[in-house]
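Below is one structure, written out as structure tokens; comments come after it.
Not every chain of the complex is shown here; the ones you see sit where they belong.
Letters are used for the chains, namely A, B and C, taken in the order the chains are written, and counting of residues starts over at 1 for each.
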């Protein structure tokens, strides 16, 4: 069983109301339920953390590391543009990190400054991308667990 | 009667003390009084919110939207440079937004990343610019109200 | 009583016919009437000058300076892109200058080369912006008149 931390960046708590043709109509509650279900099915624990303040993600992440979290999934959302401090935090945390974006950010000419700290990135598949991201982080954690 | 939200970005709470030849000598209290008076004269309500933390403006804005605010005036101040998350929030809020800068930012080679989310921008007229901005947002709100 | 010179750059004389969803449907005659009325109400005189030839604005401005004009309002319109000679003229004229654009030029990725010669800039409020610009220039002129 792995402990996964799922971080939701600025504006992510407004899903379903904000620009639905870009971000879809799934609500935050529906998303959370869907993700917890998916994690449980794999026998893993999931901590989902939303905030609009970059510094709070940093503090939360360090705390999670101290408490033995195994892997990180993040939709940096509003922090994608200038979240350099967060990127340093993620690099410093030394955890496998999977980045997910609901929309296809490259098509919208947005570059995530955090992505270079990730193992891999999943973009453009709507909220379904979170499931792929969970699959990916579990794959990575299993892979590492199996290396003698 | 319209409900206007006036957001004051980082460092704006230090008006009159900080670099007076750029920002003038009106104090925050004098400015607030002047703006409330102006709003009252037009029969409108005004909520003024100051913070140095970008994430808090985002949270405050979403809350105001939920409570039925009609229009947004903002001096992004210190958030002008890298407030991308705030820009996404303002775009998502789907309110008419008027941006105001006390100094003439283009002359100082500063570009506001938020301005592309605004209906219009007013720069360089000192604190008098806030009055113009209030006039502008009311004009926009009346215009929309009059469209059958 | 102040003497204001209002300059209308290239293509501005075609308001209401040219791309109405960008520039609105107010005609040049309606605009002129509205502005003269606004100036009269404040007891000020207003000279409105339209031309498509940049050099003619320059000549007109120098002449107005010789005749004691107090302040300048300009919508550089088609001169916004490459009106460097006009910018030098405005700088040389040593008058308070307020710049106004009908559309929100930053949203359209247009930069006005003249704006760095302005006291302040008003963009994006349609023809209503001219009224804000008149208010602004009068505010600036009164402010200067009051400094002992």
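One rule holds for everything that comes next: a contact is a pair of C-beta atoms (placed from the backbone, for glycine too) under 8 Å apart; a residue touches a chain by one contact, two chains touch by 3 or more.
What you see is a predicted model; the values in this text were computed from it and never measured.
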In this structure file, how many copies does the full complex comprise, given 3 in place?
12
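Assume only the chains that are shown with their structure count from here on.
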Specify the contact topology among the chains shown, as one of line, ring, star, complete or other.
line
Taking the mean of each chain's Cα atoms, which chain ends up nearest the overall Cα mean?
B
Note: subunit B sits from subunit A at a C-alpha centroid distance in Å of 32
Between subunit B and subunit C, what is the separation of their C-alpha centroids in Å?
24
Cα centroid separation, subunit A vs subunit C, in Å, comes to 50
So which stretches of subunit B touch two or more other chains?
none
Which residues of subunit A touch subunit B in their complex?
9-11, 13-14, 17-19, 51-56, 77-82
Subunit B residues touching subunit C in their complex are 104, 106-107, 115-116, 118-125, 128-129, 132, 135-136, 139-140
Which residues, counting only subunit B, touch subunit A once they are in their complex?
53-56, 58-59, 62, 82, 84-86, 88-89, 91-93
